[in-house]
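Removed from the display is one protein chain of the complex; every other protein chain stays in position.
Take a look at chain A:
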Amino acid sequence: MPEATFRSYYGQPVLKPPVWEWKIAAYLFTGGLSASSALLGAGADLTGRPALRRAGRLGALGALGASMYLLVADLGRPERFLHMLRVAKPSSPMSVGTWILVAYGPGTGVAAVAELVPRGWRKRLPGRLLRRLARPAGLSSAAVAPAVASYTAVLLSQTAVPAWHEAHRQLPFVFTGSAAAAGAGLGLVCAPVSEAAPARRLAVAGAALESVAARLVEHRSGLAGEAYRTGKAHRLRKWSECLTIGGALGALLPARRSRAAAVASGLALLAGSALQRFGIFEAGVESTKDPKYVVVPQRQRKV
């Protein structure tokens, strides 16, 4: 691409950089991890894989808890987080996301708590009730999980941030692919080899989707693609690609036999997913700091 020439006001940015910090990038990861774990947990429940079920359900709640912390802590006024529930506003992806999480949370919580009922309590009424509720709760959480994993792409794209906005066709696929790989990674780490076949398959599918979509983001976003191909964002995403593809190859071959290989593959997939989210976040921030990402494409479409 030829070096773009453009005019600006003392080289100052046109846009404000996002006020979100690393916590939102981390939430993109934990939210996806939770959703994918919930799906694996529900599937394992229906197909009689107790260890994978337990890992999925507990992973889903743990990651959801982390997500809640990250989202609330990133607010300028954390004590006002309940103001999110004042309205339901379809034009705001953050409001839509709030209600998606409200629908997702209870089922995820009940399914996970049912895993934690101590042996002595299982015969008593609350224990029996919880274990009876666990399956429908887990299924309800799994039903909402794909929305949890994908709405965050719209959350980023529906901004004036050039790198996020221009990638709005590919970003949802990066995010669900990355989520699938992360949840599968957790399954590989926690479940025995004998139960982890679905996690291994999901790892390969998720890693493939994420890697292809992530490449498309770089090349189909116009000038904004440069924000993904340069600097810190590029380094983060290169590492992400290596770890994700390495983890998927591990899941494909050695993780079928060796528990150690499965754990290593799972950790690589988790790290790859997290780095992808931080890379995309970083590219967006960078694209607001250089006025060329705003001025050049807008100037071109005006001519």
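Here is the rule we go by: a residue touches a chain if its C-beta (ideal position, glycine included) is under 8 Å from a C-beta of that chain, and two chains touch if they have at least 3 such contacts; residues count from 1.
Following the convention adopted for this analysis, contacts and distances are computed from a predicted model.
**Q** Refer to UniProt and select, among "4Fe-4S dicluster domain-containing protein", "Succinate dehydrogenase/fumarate reductase iron-sulfur subunit", "ATP-binding cassette domain-containing protein" or "ABC transporter permease", the name of the complex member that is left out.
**A** Matching "4Fe-4S dicluster domain-containing protein", "Succinate dehydrogenase/fumarate reductase iron-sulfur subunit", "ATP-binding cassette domain-containing protein" or "ABC transporter permease" to the record, the invisible chain is "4Fe-4S dicluster domain-containing protein".
**Q** Going by the contact rule already stated, which one of A:131, A:165 or A:215 would touch the omitted chain in the full complex?
**A** Residue touching the absent chain, from the options given: A:165.
**Q** For the chain left off this view, which of A:55, A:70, A:114 or A:149 is in contact with it?
**A** Checking the options A:55, A:70, A:114 or A:149, the one contacting the hidden chain is A:149.
**Q** In the whole complex, what residues of chain A lie against the chain that is missing from view?
**A** 6-10, 12-16, 18-20, 36, 39-40, 43-44, 46-47, 49, 74-78, 80-81, 83-84, 86-87, 89, 91-95, 98, 142, 145-147, 149-151, 153-154, 157-161, 165, 168-173, 175-177, 179-180, 194-195, 197-199, 201-202, 205-206, 209, 288, 291, 294-295, 298-299, 301-302
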